[in-house]
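With one protein chain removed, the remaining protein chains of the complex are shown where they sit.
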Amino acid sequence: MKGKGFGILVTFCVMFLFWLLLSGIFDALHLTAGLICSAIIALISHDMIIKGDEEKILSKSFKLAIYIPWELWQIVLANFDVAYRVLHPKMPIDPLIIEFDTTLQSDLALVTLANSITLTPGTITIGITNGRFCVHAIAKEPADSLTVDKTMQQKVADVYMEW
Amino acid sequence: MLEIIVAAFLAFGIFFMFVGAVGLLRFPDFYTRLHATGKCDTLGEALIIAGLLLYHIFHYPQTPLVCVKLLFLIVFIFITNPTATYALMRSAYKTGVKPWKLGDERQ
Partner (left out) sequence: MDVLLKVFLIVGLVIVFTILLCTYRAVVGPGIFNRVVAVNVIGTKTIVLLVLIGYYFERPMFFDIALLYAMLNFIATLVFAKYVQRGDVCSR
């Protein structure tokens, strides 16, 4: 049941759910206003939210829910590392720019990997062109953990099943 | 007991926000300043709002929908702060701001 109608229906349901959760008032005036606003937004911009050709969404969401706690732990480690570099009296930084290739193709996988690289110790994404990542690293060790170890790329490829 | 947990969350959040602001002043180059603020601001905010979420669950249990609103705020911050950092960095790189190497002077 793919196609335009499915996209409009899913967008309408998600928008109405957000309206109900954020307002908290359940009488006739607010529910009618919510239905009308959700319908207008679903008609105008349904093709921006649901792409329509994703498969195995349930297993991908489940694996994403398992990937997120590991990600949060990496974020906490990253921030202690940045705090050490900022508060040290000699400020041990040595910036460099590196590039590497990945095997991911879909948009959602590339966005997840770029956000994870930005949030983890010592690296920020600069640009993505045709599967080639350009990354600015703040010292030698975080740059090595991306090009030599490749743990994060392996984990994201496991989530989206695109080796 | 609850007060100690909420105060611990708030203390860590304030520490990371302070580190972010000091990093903005101390680092010698635009790209390294983005390193400091893009990571520390996000986590500091998430910790402070998580502490306030705990306070709300135990002190005002009759309005549970506000917890959903604060949870939306945390998820939104986690997705959009790195995206804004990436957009600024890409536009600076394409426009020609030079990166800093060890041994140059401050900018």
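Labels A and B are assigned to the chains in the order they are written; within every chain, residues are numbered from 1.
The criterion applied here is as follows: a contact is a pair of C-beta atoms (placed from the backbone, for glycine too) under 8 Å apart; a residue touches a chain by one contact, two chains touch by 3 or more.
All values reported here derive from a predicted model rather than from experimental measurement.
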item: Touching partners, among the displayed chains, of the absent chain; value: B
item: Where the unshown chain meets chain B, residue by residue; value: 3, 6-7, 10, 13-14, 17-18, 20-22, 24-25, 30, 33-34, 37, 41, 44-45, 48-49, 52, 55-56, 59, 63, 66, 69-70, 72-73, 76-77, 80-81, 83-84, 87-88, 90-92, 94-95, 97, 107
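What we mean here is this: only the chains that are shown with their structure count from here on.
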item: Approximate Å spacing (C-alpha centroids) for the pair chain A, chain B; value: 17
item: Residues of chain B defined as touching chain A within the complex; value: 15-16, 19, 22-23, 26-27, 29, 31-32, 34-36, 38-40, 42-43, 63, 65, 68-69, 72, 78-79, 82-83, 85-86, 89-90, 93-94, 99-102
item: Touching residues on chain A, where the partner in the complex is chain B; value: 21-22, 24, 75-76, 78-79, 82-83, 86-87, 91, 93-97, 114-115, 118-119, 122, 124-127, 134, 136, 138
